[in-house]
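With one protein chain removed, the remaining protein chains of the complex are shown where they sit.
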Amino acid sequence: MRLSNFHFEQVAAILRKDFLIGLRRRATFAAMMMFALTAVASLSLSTGGAFVEPKFLAALLWVVIFFAASAGIAGTFDDEAQAGTLPTLKLYADAQAILFGKMLYVFLSLTMLTIFILPIFLILFDVAVESFLLLSLTILFGLIGIAAAGTLTAAITTSAMVKGGLFPILLFPITLPIFLPAITLTEQSFTGGAFDVSSLIVVAAFDAILILASSILYDYL
Amino acid sequence: MIVFDDVSLSFGRRALFSDVTLTLRGGKVIGVTGANGSGKSTFLKLAGKILRPDGGEVHLPDDKTIAALSPEMKIYDTLTARENISFFTKLRGKTLTAEEIIGLGERVGLDLETFGDVRAENLSTGMSQRLKFAILLSVDADIWLLDEPTANLDDDGRDKIFHEVCGAKADKIILLATNDKAEVALCDEIIQLPL
Partner (left out) sequence: MNKILILLTFAIGAAIIFFVPPIKGLGEVAKIIFFHVPTAWVSVIAFFASAYFAAKFLRTFNFSFDRLSERAARLGFVFVLLSTISGAIFSKLTWGAYWNWDPRQTTIFVLILIYGAYLTLRAAVSDEKTRAKVSAVYSLLSVLTVPFLVFIIPRMYFSLHPSPVLNSSGRVEMDSIVLVVLIAAVVDATLIFIQLMRREIS
């Protein structure tokens, strides 16, 4: 990662610009939030208050986050490509600054998504969380990884002619090393008791690798 | 100085440039002309290293900055005129004051006191072209890539842009892709495509 001070200014400018546009064109945010809400509502309605095992609940939570994230971040680069602003941005900003500006924006959007959907999920499924610290850490590390992999995947799918469904297909296999431990950790945060520190370390290490790999590979796109 | 060293590029089976070697020097306006589809815009993109050639290499000093004006390079519709200018200058490490932004607008004949807070999507085609030119001026780059810069502009807009181009050419490399007679007349040297 070759980021100088100058690049940090660029990253901040791009992040600020994306937020401004995100707030003015609320469609993407709204779609992501509503997707998550619809998914949680439909799952909750269909289980109808029956007891659902914590392991299954943990998996449901991550499935909802994954697909809502896919709906929300697939257009990270594509929206700009459609609007014709991507070439301008690429000319005036450093490639690494674009990648990290977008990655931060994706991460913050996903954080907002989770802040919105998590309480609803916990209430509708009547989940008692034993360890909020573990749940927060798991979600934090999970979202960092999804943001890193998702941003590069969004850059990859921008050039595809057929886009329907392509984004989640590409993103899922490369985020599996996050989901599998994250689901176990989330379950442990619901049930309490001892948790598996090494799983948390694995997720953090994979996050670091994804960020580094995205940085290196983005230059080739 | 931009040097094309044995540059080749093709789209599918169509070879647009094959083994092109040439040197583009600063201090003048270099026109790039040719029929539709002869690769004028592509030539500019190669010169600015926006596009990578299939073969050969384009040499460009590392410290030279590039700015471009092209129908393919849009500005942000949802941002206001002022926000667009501030954003792009920020990317190049500069922060402009409100007066400086208005001054830029005057140079291209765009009243930013009135239209500064209007979103770019609500500007007319000509006004948005003037805004794009203001952005080009604001970033103060060493190399200008101008692709039909005065299309959609009235006489006043043309005069202002021609004036800026002539005034700026001494310490820049300016490439101008065009088939417009008035724009061609502005050029000190012409590269006729295909090469």
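Should a chain be cited, it is by its letter among A and B, assigned in written order, with residues numbered from 1 in that chain.
Operating definition for what follows: a contact is a pair of C-beta atoms (placed from the backbone, for glycine too) under 8 Å apart; a residue touches a chain by one contact, two chains touch by 3 or more.
Note that the coordinates shown come from a computational prediction; the quantities given were computed from them, not determined experimentally.
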Tell me which of A:A50, A:M161 or A:A194 is the one touching the absent chain. A:M161
Tell me which stretches of chain A touch the chain missing from the display. 149, 152-153, 156-157, 159-163, 166, 169-170, 172-174, 176-177, 180-181, 184, 199, 202, 205-206, 209-210, 213-214, 217, 220-221
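As a convention for this text, only the chains that are shown with their structure count from here on.
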Would you mind pulling out the distance in Å between where the CA atoms of chain A average out and where those of chain B do? 37
Residues of chain A touching chain B in their complex? 6, 9-10, 13-14, 17, 20-21, 24-25, 83-85, 87-88, 90-93, 97
Interface with chain A, chain B side, in the complex: residues 48, 50, 66-68, 70, 72-79, 83, 87-88, 90-93, 139
